[in-house]
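In this view, the complex is presented without one of its protein chains, the others remaining in place.
Up next, chain A:
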Amino acid sequence: MKKTTLLFLYGAVLVFAAVACETLLPGTPANDALLDGPIAELTPEQNALFLAGDAAFNNEIFTPATGLGPIFVATSCGSCHAGDGKGHPFTTLTRFGQSDETGNQFMHQGGPQLQNRAISGHTPEQLPKGAAFSNFMPPANTGLGLLGALSDEQILANADPADKDGDGISGVPNWIAPPHFFKSQWYHKPQNDKYIGRFGKKAAAIDLLHQTVNAYKQDMGITSEFDSEDPINYAVSGQAGDLADDPEVSSAKINAVVFYLRTLKVPVQRTADDADVMSGKALFMSTDCGKCHTAQWKTPQSDVAVLSNQTFAPYTDLLLHDMGSSLDDGYTEGTAKTSEWRTPPLWGLGLSKNSQGGRVFLLHDGRAHSVDEAIRMHGGEATKSRGKYVALTDTDRSKLLKFLDSL
């Protein structure tokens, strides 16, 4: 081969490589297309803690050797929250044992959560006979830090237990007995030694540490210094049966995961300036959907500077509402009634399909397969709003749905 040919080939490869570097490497998806990633302006120290929590949440896979189970629901946090989004029916979990405000009557039979899987040689739990239960779809994780930074007074300001304004919408907090490791903060306002729950379908977790410790134990069978006993299948034995030393994760790791959850970014609304989306938002408010799905909040001072004084739009009031008999599974938590559910945040709703395998599974157990279907399943305090939605013209309904899809 002539030297000139070789030089030409060499040059062609170099040019190809230079061009290819720009065009053949997959680019970053748009910021508004992803739920994961940190809130802006964390300090380098906070970035390091966020990354540690990210690794523990998304990359750490538990095995029998590292403490998984012996009975469990999932092998990692990320298994239930792909890309920090909503879960999938495959990871839907079952809570059981409580049918009124008097507490869970099935704690001695493995309540409040069913561990429906088991490591080799162990037997998963079965629902005890006669136990009320409900299936819970794992929620998205985004923006939790801002919800956690709100004060109890702010939440209580929207409560209307006696429906004094006569709009048919009450809204009550779920009062939760705190776990032994809970530390009260200035923004908490307890009543009778109980605190307002903010997280979970029934708002049964007071803060993100409470939520995280419970998830490690109840979802993965992982003990920590905060809760050092593995879940037990009482139908087999009264004793926990895995052979990994306890605690199976350190407090440092739990705290890193809590920080990660606190500092995950807020979902970014897409096409907010679109005329249909703006009309849809107006329709959302005029149909009174926004009475529970509260559009705007502002955080008070927080120990994490970037969470302080932030105005944000989660579309939730963090209160419980009676959703009617069709969504009443007969199971409850805390002081909530069985028909009461915490208003779920709607931010990130339009990205749900990206974490649920291309489809959507909405409402507490994923029974609704579209936003329209979910709205039509609203009852109880939402009956009037549902009626207004159904009465909209097709064009207006599609605008309202377009707005929700933009969140």
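Worth a mention:
What we mean here is this: contacts are C-beta pairs under 8 Å (C-beta built on N, C-alpha and C of every residue); 3 or more make two chains touch, one makes a residue touch a chain; residues count from 1.
The rule is short, and it goes like this: contacts and distances are computed from a predicted model.
Looking at the choices "Porin", "Chemotaxis protein CheA", "ABC transporter ATP-binding protein" or "Oligopeptide transport system permease protein", the name in the UniProt record of the chain not drawn here is "Porin". Of the listed residues A:G83, A:G168, A:P300 or A:G379, the one in contact with the hidden chain in the full complex is A:G83.
Although one chain is not drawn, the whole complex shows that of A:T123, A:S237 or A:S286 it is A:T123 that touches it. Touching the chain that is not shown, out of A:L24, A:A162 or A:L243: A:L24 (per the contact rule at the top). Summarising the interface, chain A meets the missing chain with residues 1, 6, 13, 17, 20-21, 24-29, 60-61, 63-65, 68, 72, 74-76, 79, 82-83, 88-90, 92, 117-124, 354-359.
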